[in-house]
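With one protein chain held back, the other chains of the complex are shown just where they sit.
Moving on to chain A:
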Amino acid sequence: MSLIRALSKDLEARSDDSLRALFAARPDLISPAAPDFAALAARASARVSVQRALERLNKPEMQVLEALHLCTNPDTGHGISAPGLKKAIAGATLTALEGILHRLEALALIHRCEPPPGTQPAGSRHRFYLPVGTLKDVVGIYPAGLGRSYTELVRLQPAFAQRVVQLVAELRRSGAGVPEAATPMEAALALQRWTSAPKDLDGILAGAPERTRALLDRFGSWAMGAVPQAQRMASISNEGPDVGPVDWLLARGLLVPLDASHVELPHSVGLALRGGMIVDHFTVEAPLPELGLTSALLRRNAALGAIAEALRILGELLAAVREQPLATLRTGGVGVRELKRLADRLRLETREAGLFLEIAALAGLLRLDVDSSTWIQPPGLEWLALPRQEQWLWVVNAWLASERAPSLVGQAVSTSAGHQGRPNSAGTSINALSGEAQRPDAPLIRRRVLEILQELTEEASAPDGRAPVLDARSVLERAEWSQPRMARRFSSLVPGILREAELLGLIGSGALTQLGAAIAAEEPDHALDILGEHLPAAVNHILLQADLTAVAPGYLAPGLGERLTLLADAEGQGPATIYRFSEASVRRALDAGQDAAAILQFLREHSATEVPQPLEYLVRDTASRHGRLRVASSASFIQSDDEAAISELLQETGAASLGLVRIAPTVLTSAASPRETARVLRELGLSPTVQEPEPAVVRYKRTAAATGSARPVYSAPRSAPAQDDVEAQLAVLRHRPGGAAETSGEAAAQLGLEALQRAIRLKQAVTMNVVDGDGNSNSETVVPVSVSGGRVRVFDPARDTERVLSIHRIVDVEPAAGQTARPASKGAE
């Protein structure tokens, strides 16, 4: 019976709870809903689905599955039981193996089969299993890191096939106990027999040059390795006394050259090196790395410090962008020069500035203005008016959900990305806000990293409140254990994610903080409470000093900070800001329309101390020489007879980007062009009339303003499907009359593919109905050779030629009646 049909029957026999568990673990099976069990079984056997399922397996599960794959043969129906596997996996207990086998079965990756004929009754008490048919394709050519057998290598490596007979002959001459061989296939079998017993191999290696063992150990977890000049002529007959380990191994066929620079350790040699075990290290428990500990005080200090700093920098960044929007490159993204300008303005390193710029953009605090191709702050940004803890949560939510990887900015464009994009971009670095920093799987990996951080923190926390310091290495190590097939995708993003988490206070002093734990547990309200309690309140006073500085002893209330920035130049970096007054800075304030009295009044109001005499002198002295006539440029003006409306507009944060200045009770000037001014006013829900080309004036009437919130809402990427979908799927499957009797088109395609693949493996002929270009159906008997990319290559024995057919033209496939196996000599070609 076909494996898919068998699986379909098996699934149908399962309880609802067992199916629910399956859907939860493999959500792609029911998305979209499967019409029947046959379709479900077909999907579960499809290569992509199996691949996804493997990505969720942890290391011991993967090891058992790979061992099972190596010990069974789906074509002959030869399965294996837990005791059988125990012999192939060092250190495994029967209970552990049975548990894992049970899980793999629940995941529909393996299924039960008949015990092989002649099994002892004692053996038949245990269940026998076979893997799902497509596992072979998904698991790769080196399952469990073991190489291919000598016979397979002879079949696939013509150079080795040519040499192997002579190699065996030389071995025999040198006195090795290798059976005689006349053909490559015989030679391969001879080598296999020679090397397969661990004790024999020890004997062989006893005569090896030193460092040979060390070299072989490097092939311990992966059968292929790089070696310079792998195809060199190494032969026992002209071996000197100082032969190197690589030559020695190549000469004896213990390493097989694949191409000019790679060699493979054949299956039997690898297995013997592992003492005959497929898996030589097996533990069910996740390894717990040795981690340093850090105190709660340090963690909180670091987190709060980072958050206050991040929010301050984001605020300054927005101010800088309001002042001057960020220009983009023609190829997209913000160029290095522009970024440098921003970094100087923020007194940061370019790299850090890029990181914050990315974070601001992914949080929607910046928007790409399509008309001007610049990044601007969206008018009426709600974020600016929020309490600081909510500003933080906004950014964190946006970061969790974002498909961008901010830390990639400034790193070199990887060669593969350069290859896909512009061919000449190799050697350049990734620009901020450019497409190269896009990583669609970032939310998923972020989620997973948080989970791992949480796991490790729970496992390694000390009773006195100290928490483990988690670096990228320990996170990757755990990721490698819990999802070995995903590890490679993790490795490039994890260091950046940890760095960003640190900026956002989720990690402090290297450990998961209280805030980070709350976010990982998806309790944002709890995080808000913690932060609201500990974040220092904004100060609204400054300290003025005779050296013409003002010190803001903490985070300044936003309005105050902005006015001070106009009056004086900010210095330094940290929770407090030092503002330095100079003639130039005071003149700048005067230029902006303030006068000495107003400046001094402002300073007196907000200073906790008296205004020092030198500062007062500076302001008065500069003002007394500052021009009395005021000339200003404005791109447009807004006039309305409604004075109240004008006042209101002036207060509107949404209109801040226009740089409105009231020059008379009924007139405002705007720094933006009439068109831009009108656009912003319209966005605010007003309806101005524009008078152009004559005086650039915008008249407007009040109408109700409608504003929508841009606040990001984060929901963690779900690994499990929604409850409703699962129930709906169950209802569909259970209430379909006929069940597996009718085969849906979806299942049929998969069944056809399975039949083809089976025929390829067994080199059997099949009869298939193929639709030609005119829509006529023909029945043909052919021997399929390979399937890939929606095409099948077949050998047509009737015409003695090979052809390529599109799979979608094949209506059905059946084993040819009374067919015979294709001659083996053909297969070796």
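Here is the rule we go by: a contact is a pair of C-beta atoms (placed from the backbone, for glycine too) under 8 Å apart; a residue touches a chain by one contact, two chains touch by 3 or more; residues count from 1.
Here, contacts and distances are computed from a predicted model.
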The complex's invisible chain, by UniProt name, from "Twin-arginine translocation pathway signal", "Glutamine amidotransferase", "ABC transmembrane type-1 domain-containing protein" or "DNA 3'-5' helicase": "DNA 3'-5' helicase"
Contact with the hidden chain (one of A:Ala25, A:Leu54, A:Ala306 or A:Leu433): A:Ala306
Per the touch definition above, residue among A:Ala46, A:Leu548 or A:Ala568 touching the missing chain: A:Leu548
Hidden-chain contact residue, picked from the options A:Ala169, A:Leu298, A:Ala557 or A:Val611: A:Leu298
From A:Pro378, A:Pro614 or A:Pro815, residue that would touch the chain that is not displayed: A:Pro614
Residues belonging to chain A that touch the chain removed from view: 297-298, 300-306, 308-309, 347, 508-509, 534, 536, 543-549, 551, 553-554, 572-576, 578, 609, 612-614, 617
